[in-house]
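A single protein chain has been omitted from the complex, and every remaining protein chain is retained in its original position.
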Amino acid sequence: MELGLVGLGKMGGNMRQRIRNAGHTVIGFDHNPDISDAKDLADLVGKLTAPGQPKVVWVMVPVQAIDAVINELAELLSPGDIVIDGGNSRWTDDTRRAAQLAEKQIRFVDCGVSGGVWGLENGYALMCGGDAETVKTVMPIFEALKPEGEFGFVHAGKVGAGHFTKMVHNGIEYAMMQAYAEGFELLEASEIVENVPEAFASWREGTVIRSWLLDLMVNALEDDNHLEKLRGYADDSGEGRWTVEAAIDLAVPVPAIAASLFARFSSRQEDSPAMKAIAAMRNQFGGHAVKG
Amino acid sequence: MELGLVGLGKMGGNMRQRIRNAGHTVIGFDHNPDISDAKDLADLVGKLTAPGQPKVVWVMVPVQAIDAVINELAELLSPGDIVIDGGNSRWTDDTRRAAQLAEKQIRFVDCGVSGGVWGLENGYALMCGGDAETVKTVMPIFEALKPEGEFGFVHAGKVGAGHFTKMVHNGIEYAMMQAYAEGFELLEASEIVENVPEAFASWREGTVIRSWLLDLMVNALEDDNHLEKLRGYADDSGEGRWTVEAAIDLAVPVPAIAASLFARFSSRQEDSPAMKAIAAMRNQFGGHAVKG
Amino acid sequence: MELGLVGLGKMGGNMRQRIRNAGHTVIGFDHNPDISDAKDLADLVGKLTAPGQPKVVWVMVPVQAIDAVINELAELLSPGDIVIDGGNSRWTDDTRRAAQLAEKQIRFVDCGVSGGVWGLENGYALMCGGDAETVKTVMPIFEALKPEGEFGFVHAGKVGAGHFTKMVHNGIEYAMMQAYAEGFELLEASEIVENVPEAFASWREGTVIRSWLLDLMVNALEDDNHLEKLRGYADDSGEGRWTVEAAIDLAVPVPAIAASLFARFSSRQEDSPAMKAIAAMRNQFGGHAVKG
Partner (left out) sequence: MELGLVGLGKMGGNMRQRIRNAGHTVIGFDHNPDISDAKDLADLVGKLTAPGQPKVVWVMVPVQAIDAVINELAELLSPGDIVIDGGNSRWTDDTRRAAQLAEKQIRFVDCGVSGGVWGLENGYALMCGGDAETVKTVMPIFEALKPEGEFGFVHAGKVGAGHFTKMVHNGIEYAMMQAYAEGFELLEASEIVENVPEAFASWREGTVIRSWLLDLMVNALEDDNHLEKLRGYADDSGEGRWTVEAAIDLAVPVPAIAASLFARFSSRQEDSPAMKAIAAMRNQFGGHAVKG
């Protein structure tokens, strides 16, 4: 089938390639003319001419740019056409955007995409939300992008369910990474354990905790046995925060995911204002030594 | 080589089989005479007669029985012989037992064993501690037990390092399970997500969170889409508690692992005394309604 | 001075009384005509006739009713008049409402109010936000409401700072209550501690943890030594959730406050979906017994 693809960055560029490899037609647009197949969005929409299918445009741009693209597409597309948002949108924005497009009878599917640098070769895990009919229409594109085999794609539910599911995936990821990280620190702190990289490597077979993240951790420890080349500093990408916020909205206790998020916040502080306050109170009541 | 194996329960029985399958001689002892190869420990030790190797006895009994077995072996074995503790011992007990046996010049190796019901077929992940010479001597047994391939065994360090590493493995397992569990609850709580089992299944390919535990979770959700047949009740096996205690000893922050442990504690309470106290205070200061 | 007061419920009614006791004029409006001094908002505004002062209207209604009241006041008041929102508003709503009123040159002050059932007698702790000039204008009302003495009032900063500060106050309250609650449960669980109510009572003098909340806890334990008459069930009022959300926005780690919030969420669950997932995974990998 034929697809318009807006945004040809690290993710979008590889996705165009993978979809084309599957035999589909992709008209891509990017602000960088060297890689763009169209000179603007109007041009892209004009080039979608496949008979017997609605125009389908996949939006793969940074979150702060999504609304602008969707506003423009709302003017360019026709009733029955389909917009897919594959960016890192918050699920609550999906509902809003779907309603906006629905006013023009344009259909909307949200799609969380996982895959990073391996996606082109191994496929992208896709989690989408929308009505069944629309998802069915764009299914050939999902089939092209997803990994081979049984897994790697889900139609999770209504509009927003795709990004919600992807967000929860990332929340789980935060806590799994924190699990290995705490284990690493504990092994490193022990005087009797002398071979932490090999301990991690050994876990790759026969254990309950084997996983792809473990494999990555083993790779990292092979290069740098004590991770001495790294600083203990971790950004967070938004989805971890949204996961905890969603949990608060829904009154779901998420202590491990929240702990993982807070650990990242702490990792970025030069000094902790909270712990200054602890030091101050201790100093007041007990004459405990403080460090100025 | 030749091995004495004390304890032929669910774990020990299968381990005897796997070691024999690898071509080694195993004299097993169990209180159940139907499965035992020796009538008591003295008989077992007497039957270890392979020339040119020290007697090696693997102890695979419940934690509360380990000291009794080791006390008896201390009397039966000779200088240079080797005791391997493959039970769920706390690492601090290893040091004590190694010292006790060292008084008789009996050598000691601790070995954490993971594998459960799949061990016989797929191999047991082994994490051991002790001096290099002793570990080398019993290596053929470790080779027989471990999974095929590069991974599944580590000589992690000094005496105690095996059980310490296995304990940390279990601590990581607690937090990984909690990660998936929190994600499950969040997806279930969302009104827009309609297909939680398929969302979990989709994650098996192309995602950062694919793992063996995820596979198990997918299996469980296939049988029981909303886990309605289960109560939210989880025991803990000791290693999770020890992990947090070790972290406290070593001043290592383990918020995600501790959260996972506390969640299990809470799961076993009919009602929470702490939350009664919260209710009591709220009632006192604000006339908030309480539930009697 | 003269004040219009919208909302004469449990809080508003007592506040009217306390302000009148201080010698000010209060025109109150409530949907209950038996206690209202005006028949509607227009009537209330019409009755504010004090010369030489702008009309000042204090809104003390449930959060879901605030916007409707403010919309109406925006039509009734004149440039230079002042609206005070004393309800449990989220600080982000203050900014929005202040902007809305500013379009008509009506001034806005937000004010978090603490005090509950003791407020009439002992005074209400007030935390307000707004520009200095406006706060100064309504200061006589704040003086009337606040407790006697040096403390109990703060002009915390810009519009929103009052509700933000009140929200943080409540977040701290959550974690303090959780602190006592965990201590209570621990003492109750100990076999050697036989006198938990007296232990709590003893802490009222000479300790680091003496506080008003402790006093309340002592009262509760006097009536019901083991809190057997209560269920461990605690609602949350919104501010606890907002505190954690604000912390996430600002990348501030708040592990103790979040733990307190999650404990309340858990307290309201019949069964924990997350712990069902833990039980399911444990059952899959180890044949651990589960409770159906």
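So that you can tell them apart, the chains are marked A, B and C in the order they are listed, and the count of residues begins at 1 in each.
Rule of thumb we're sticking to: a residue touches a chain if its C-beta (ideal position, glycine included) is under 8 Å from a C-beta of that chain, and two chains touch if they have at least 3 such contacts.
Note that this is a predicted model, so its numbers are computed, not measured.
Annotation: of C:N88, C:Q178 or C:S272, C:Q178 touches the absent chain (contact as defined above).
Within the complete assembly, C:A263 is the residue of C:L77, C:A234 or C:A263 that touches the hidden chain. Touch with the chain omitted from the figure is made, among A:D93, A:D110 or A:E182, by A:E182. Only one of A:G80, A:G116 or A:G149 touches the absent chain when the whole complex is considered: A:G116.
Listed for chain B, the residues touching the missing chain in the whole complex are 208, 241, 244-245, 248, 251-255, 258-259, 261-263, 265-266, 268, 272, 274, 285. One chain is missing from the display, and on chain A it is touched by residues 116-117, 177-178, 180-182, 184-185, 188-189, 213, 216-217, 219-221, 224, 227, 229-235, 255, 259, 263-264, 266-267, 271-292.
Annotation for chain C: contacts to the undisplayed chain at residues 91, 114-116, 119, 122-127, 129, 146-147, 149-161, 164-165, 168-169, 171-176, 178-180, 182-183, 185-187, 189-195, 198-199, 201-214, 243, 246-247, 250-257, 259-260, 262-263.
Just so it is clear, only the chains that are shown with their structure count from here on.
Each chain gets a centre from its C-alpha atoms; the one nearest the centre of all protein C-alpha atoms is A. Of all residue numbers that take part in the contact between chain A and chain B, over half occur on both sides, making this a same-residue interface.
When the CA atoms of chain B are superposed on chain C, the rotation angle comes to 180 degrees (nearest 5). Using the mean of the Cα atoms as each chain's centre, the chain most removed from chain B is C. A straight line joining the Cα centres of chain B and chain C is 48 Å long.
Between the CA-based centres of chain A and chain B the separation comes to 34 Å, rounded to the whole angstrom.
The residues of chain A that reach two or more other chains are 208, 251-255, 259, 262-263, listed in rising order.
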